[in-house]
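A single protein chain has been omitted from the complex, and every remaining protein chain is retained in its original position.
Labels A, B and C are assigned to the chains in the order they are written; within every chain, residues are numbered from 1.
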Amino acid sequence: MRKIGKLNWAFSGGRIPFDSTGEEPVFNSHDKISVLNTSEEEANIEIFIFYGNQAPVGTYEVKIKPQRLRKIRINDLIDPEAVALERNYGCYVRSNIPVVVQFSRIDTGQNANAIMGTMAFPADKK
Amino acid sequence: MRKIGKLNWAFSGGRIPFDSTGEEPVFNSHDKISVLNTSEEEANIEIFIFYGNQAPVGTYEVKIKPQRLRKIRINDLIDPEAVALERNYGCYVRSNIPVVVQFSRIDTGQNANAIMGTMAFPADKK
Amino acid sequence: MRKIGKLNWAFSGGRIPFDSTGEEPVFNSHDKISVLNTSEEEANIEIFIFYGNQAPVGTYEVKIKPQRLRKIRINDLIDPEAVALERNYGCYVRSNIPVVVQFSRIDTGQNANAIMGTMAFPADKK
Partner (left out) sequence: MRKIGKLNWAFSGGRIPFDSTGEEPVFNSHDKISVLNTSEEEANIEIFIFYGNQAPVGTYEVKIKPQRLRKIRINDLIDPEAVALERNYGCYVRSNIPVVVQFSRIDTGQNANAIMGTMAFPADKK
């Protein structure tokens, strides 16, 4: 199957909440990046996290096997440095081959109401 | 009317929930793909489902009549194989003529709160 | 100010709910199309509604004044024909000058929980 997607993705509306009232693990508050690699090659992606008041952190390196989906919890990005709780962040993802990236959020910290936002902006030049 | 849309669509953030507290059929938990064919020809689409830890499944073949909308429940994709509950998945849709594809989710399994996310990424090369 | 946006927009995930428990008029269940015309000319848009099992309906014609926003309730589209309640629909919007179109939904019919989805796909060729 051919490669579907783009090399560069970004979003600016991230925030990892602190409180959580949902049941683990499905409804725990979280931010996730879902990466789809439709190709027959392994995809190597680099993730950079941007903050409001400090230098960006990275490179977080993740591999996605051929013809597989991979969900990456922002909470699980710990090398070179854990992503801070309760702080706004933006994210830039670049890949060596075209992939499809989607960002999703579930926040159960406010009266057990679930909030989900989902967005990713394909940032390829041209 | 002219053809509106793209030939290739993909999303990476799918998940079919298991529990459901909503009333059937409107608020049952579900993932749906909505396909709009504005043209005067029948559209033939092929759907491929990708998982984290097994080979992709497909081809699911669906036809959309000229100048019609069609909603496809992921739950209803059973040939060649039912899509697994409680598993993350990604989806690639390709069509023989331009169509508009939108992905939506309602999840009523968590305290009867409804969650809706909606996204599709037009993945046409150019 | 220059013209911002696209000439053609479409979405496939529309549905006007029947029940509503919210207070009028803000939280009444509804589907809305928001059109932004940043230019110094009047925009003339044509709206076409597509269904699953009948021919599309239109043309609904709407004007947007120069440098103004206009919200169009799908419920208010009555000429040539009211849009049916409790039915899935898709929508194609075309304009004589570039505009920005966003589709939003609030559904308060299910336990007073609000659902909002928002999407529009810029469907310009090329």
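In the analysis below, a residue touches a chain if its C-beta (ideal position, glycine included) is under 8 Å from a C-beta of that chain, and two chains touch if they have at least 3 such contacts.
Quick caveat: nothing in here was measured; it's all calculated off a predicted structure.
S.K.: For the chain that's been dropped from view, list the shown partners it touches.
M.R.: A, C
S.K.: At which residues does chain C meet the chain that is not included here?
M.R.: 1, 4-5, 22-23, 26-27, 32, 34-36, 38, 67-71, 100-102, 104, 106, 108, 112-114, 116-120, 122
S.K.: Under the stated touch rule, tell me which residues of chain A contact the chain that is not displayed.
M.R.: So the residues of chain A touching the missing chain come out as 8, 10-13, 17, 48, 50-53, 55-56, 88-90, 92, 107, 110-111, 113, 115-119, 121, 123.
As a convention for this text, only the chains that are shown with their structure count from here on.
S.K.: Graph shape for the chains shown, where an edge means the two chains touch. Line, ring, star, complete, or other?
M.R.: line
S.K.: Express in whole angstrom the distance between the two chain centres, defined as the mean CA positions of chain A and chain B.
M.R.: Each chain's C-alpha centroid was found; their separation is 22 Å.
S.K.: So how far apart, in whole Å, are chain A and chain C when each is placed at the average of its C-alpha atoms?
M.R.: 31
S.K.: Which residues belonging to chain B are in contact with no fewer than two other chains?
M.R.: Residue numbers touching two or more other chains: 113, 116-119.
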